[in-house]
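Every protein chain except one is present and positioned as in the full complex.
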Amino acid sequence: MDTPRNASAAVVGAGDFIGGAITRRFAAGGYAVLAGRRNGEKLAPLVAEIEAAGGRCSGHTLDARKEEAIIEFLAEAERAAPLEVCVFNIGANVNFPILDTTERVFRKVWEMACYSGFLAGREAARLMLPRGRGTIIFTGATASLRGGSGYAAFASAKFGLRAVAQSMARELGPKGIHVAHLVIDAGVDTAWVRERRRERGQDSFEADELVNPASIAETYWQLHLQPRDAWTHELDLRPHGEKW
Amino acid sequence: MDTPRNASAAVVGAGDFIGGAITRRFAAGGYAVLAGRRNGEKLAPLVAEIEAAGGRCSGHTLDARKEEAIIEFLAEAERAAPLEVCVFNIGANVNFPILDTTERVFRKVWEMACYSGFLAGREAARLMLPRGRGTIIFTGATASLRGGSGYAAFASAKFGLRAVAQSMARELGPKGIHVAHLVIDAGVDTAWVRERRRERGQDSFEADELVNPASIAETYWQLHLQPRDAWTHELDLRPHGEKW
Amino acid sequence: MDTPRNASAAVVGAGDFIGGAITRRFAAGGYAVLAGRRNGEKLAPLVAEIEAAGGRCSGHTLDARKEEAIIEFLAEAERAAPLEVCVFNIGANVNFPILDTTERVFRKVWEMACYSGFLAGREAARLMLPRGRGTIIFTGATASLRGGSGYAAFASAKFGLRAVAQSMARELGPKGIHVAHLVIDAGVDTAWVRERRRERGQDSFEADELVNPASIAETYWQLHLQPRDAWTHELDLRPHGEKW
Partner (left out) sequence: MDTPRNASAAVVGAGDFIGGAITRRFAAGGYAVLAGRRNGEKLAPLVAEIEAAGGRCSGHTLDARKEEAIIEFLAEAERAAPLEVCVFNIGANVNFPILDTTERVFRKVWEMACYSGFLAGREAARLMLPRGRGTIIFTGATASLRGGSGYAAFASAKFGLRAVAQSMARELGPKGIHVAHLVIDAGVDTAWVRERRRERGQDSFEADELVNPASIAETYWQLHLQPRDAWTHELDLRPHGEKW
């Protein structure tokens, strides 16, 4: 654990894998981390682990599609310490033939993966702008750049989130806020991905075949550390053996 | 006017400029055209003009954000003649600093420029697929490819619409449906654009400085005529003098 | 055949398929066409066919990598009639593992597919600029946008050609010259492509599985016809069933 800083980091979408790893990384870096996810009680083990290691973390139930909930979540972070980092990490990967993509699915996926990212980014910027500093990072995917067959809903939301990131980066960079978009172009090593690959008949996994959440978290950390004369807005990330 | 065909074309977003010109072009090509826009009564002069020239056109009030309204609009086209063409042409160009982009604006722009495009595309595909033929075209803009400062809402919707177009093209091309996305990377010659440029101090306009809606309509027509061994999914369009 | 115009078109790379079809199309459109290729004598049947149909065409041996040869070829076109169209259509599709890509291959592929395109474009522009009109079109490929494994030489040349096209379009558009780049993202129906697919075990071909050269030529023609208020710089082209 690094020395505690008088600064907070908010993780919107602190799931079991990427979001959890990001939470760990910023806590290890000395930040007071607020982790938010749908079922906040699931965060208890993560919070306990971080606190046991001497870090600061609190877990929160958060429906990121609610403007008031986002505002309150970030205000809570700001009360802990000045908000310096906000990571948006909610996905909603679904695949349906276009005729089977209901308007409800299309709308829900957008609300989760794009609209709530806009809310989180905007409200984080509102807190950071008066201080002229801060980092806002959005998690992207292959579908952020390519609308594959069956991905109308998911790719549409991810394309839309990427536009939010770009637009915010162009407006806020000159005001001292670093906005980045990270394209994870591969399967991440999660229980869900392993299960889906097993369903497709894959029996074994090679070392480094899937992206380790901790590696992603380290990349977020490095982005945050970049000095402001050399900021990255977008980068891709994939395991060495990935076809692309 | 070409000889009438036993085929209909639907224009979702038949405004005074691009949408109107597309309506004219497909009517001239022998299609029974259904033109839809927010205030259907404004379509009366266009319908009269087309009918006077011997073409077929009907004007409809359409709130394209309503699933039922889209379904009914396209069913109406199908009743006139088998639906062969659907053009989605609703924009919602707004510019706000990120902190002033309300959740209401963000949502409305998306509903108009992305969600309703998804609905129109999906329902047109539903009618076309059993016949294994048809053309679906989406109107894009500079903001489909670039999230400029102040364009978080508009670019997010336009990026999202582009993803829908790509995803549909990849799924439906092999099934005989041509899905295209046209990026208009310039000001179109409309009263609104001229007014905005005058506000910025521009007094006079050179010939061909702005895109003529009829030229755009001709491009849609040419896309529709492409044989299925050589389909274009995406193309850009700008006046010769445009900076880009 | 359209009425003869007092205008010439030059096709650099008038091979048996795409280049030949372009030659036919512009001759049919009333242009005096100069067709150039490595072995000019192979153009005799094409010239005879066009002349028999009442068109104007001459075939020339052309090494497009030689500056003087390009200058002389275009001067010859200009002597026939003012040069209004120049199409660059030389490819050099090779695939080698990177370690087996000799410097000679890398250089030759670049000279054929990129450097000679620069020469042709620049010299065509030199003739067209005083009149403030003309169309210059470059033929691209999937490899213009994606550096696939084994395609270091070919993709490098095609990326490079695309940059030349973009740079020329931005400089010359305001001066009345239309510069376009057409991305053919698929196999074209040539003897060579059919042979390679047979080698991979494909026995039969569906209708419209491959792009018909005449369809490509028609697209070039339509690009040339675009009015200058609505020019396309780049478009893709693929058969309806293509995976992409």
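The letters A, B and C name the chains in turn, as written, and every chain counts its residues from 1.
By definition in this document, a contact is a pair of C-beta atoms (placed from the backbone, for glycine too) under 8 Å apart; a residue touches a chain by one contact, two chains touch by 3 or more.
Predicted model only: the values in this text are computed from it and were never measured.
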- request: For the chain that's been dropped from view, list the shown partners it touches.
  value: A, C
Field: Options C:80, C:125 or C:184, residue touching the unrepresented chain
entry: C:125
Task: Would you indicate which residue among C:165, C:183, C:211 or C:235 is in contact with the undisplayed chain?
output: C:165
Where the missing chain touches subunit A, by residue: 170, 173-174, 176, 178, 189, 208-212, 215-216, 218-219, 222, 226-244
Statement: Absent-chain interface residues of subunit C come out as 67, 97-99, 101, 103, 106-107, 110, 114-115, 118-119, 121-122, 125-126, 129, 143, 146-152, 155-172
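The rule is simple: only the chains that are shown with their structure count from here on.
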Task: In contact with subunit A and with subunit B at once: which chains are those? Just list them.
output: none
Message: From the C-alpha centres, identify the chain that is farthest from subunit C.
response: A
Task: Note whether the interface between subunit B and subunit C is symmetric in residue numbering, meaning over half of all numbers used appear on both sides, and answer same or different.
output: same
- line: So, in whole Å, the Cα centroid of subunit A is separated from that of subunit B by 34
Whole-Å gap between the CA centroids of subunit A and subunit C: 45
Task: Would you please write down the residue numbers of subunit C that are in contact with two or more other chains?
output: none
